[in-house]
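Just dropping this structure here.
Of the protein chains in this complex, one is absent; all others appear in place.
Let's turn to subunit A:
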Amino acid sequence: MRRRVAENLTAYGFLSAALLCFAVFSWYPIVRGVVLGFQQVDFVAAPTWVGWENFERLFADPLFAVAWRNTLLFTVLALVFGFAVPFLLAVVLNELRHFKAYFRLVVYLPVMLPPVVAALVWKWLYDPGPGLLNTALRGLGLDGPGWLDDTSTSMLSLVLVATWANLGTATLVYLAALQSIPGELYEAAELDGAGVLRRLWHVTVPQTRFVLLVLLLLQVVATMQVFTEPYVMTGGGPQDSTVTVLLLLYRYAFYYNDFGTASALSLLLLLVLGAFTALYLRVTRRADA
């Protein structure tokens, strides 16, 4: 035992700096955030304990339910698009014989664009007046929608931007999974007379099931924290149709300077995301076993 610890001492030494950074910049803020959720602070006098008051305030805020509903809608829409589109794209990319590297680069390019820049570019594309999308639609004799300005399309418009911006990463992960499938499986299926769709259904999907599940859970965790797109593109409007949990949290902290209630909300979000993370860990552990 002692020998084993001694052997690992160097590793622990290297690890300590990283652990210290995690403790200071990751774990301590989380702990403080939990404590702040039960306090009221003005940063002059000592904080006062208020028990569940911050949570009660949140539950009384009509925007609280709206923000969760919007976040859920965003998550579901983002999964429908963000899950299916990259998978199909990866399947197509995997079938390519020529210009493979070029197309992979093209698909990955949007990921390299800073999120705020992407949001601003799309804001222009969505402009219902001289914006590119509606100008093109008018060229086809169609009346374009209000995109961000219409409560019925605002959230979908944000989802499209988020999907577009994150498409590359998911596609590359799927592509890696697809390429790890042994070629013999496809050959055997072909010998049995299976067409493209049957090969996809009976070989590709079962072989990539684990990667699909992990990415699904990771995407739930990531999409529930949507902030940049609504903050930059709609500010939560029109008529609160794009207020998300993180945007509401931001408003409490930095518009109303109510850090206690903001922390209470972040705590609730943490609990929900924690549940998904636990599920993710269970899935990955089972796969490792």
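Following the convention adopted for this analysis, contacts are C-beta pairs under 8 Å (C-beta built on N, C-alpha and C of every residue); 3 or more make two chains touch, one makes a residue touch a chain; residues count from 1.
Just so it is clear, contacts and distances are computed from a predicted model.
Visitor: Tell me the UniProt protein name of the chain this structure doesn't show, selecting from "Carbohydrate ABC transporter substrate-binding protein (CUT1 family)", "Multiple sugar transport system permease protein", "Na+/H+ antiporter subunit C" or "Alpha-ketoacid dehydrogenase subunit beta".
Guide: The chain we cannot see is recorded in UniProt as "Carbohydrate ABC transporter substrate-binding protein (CUT1 family)".
Visitor: Have a look at A:108, A:186, A:210 or A:250 and name the one touching the chain we're not showing.
Guide: A:250
Visitor: Could I get the residues of subunit A that touch the absent chain, sorted low to high?
Guide: Counting only subunit A, the missing chain is touched by 25-26, 28-30, 32-33, 35-36, 41-47, 60, 62, 115, 127-131, 134, 146, 148-151, 162, 165-166, 221-223, 225-228, 234-235, 237-240, 246, 249-251, 253-257, 259, 262-263, 266, 269-270, 273.
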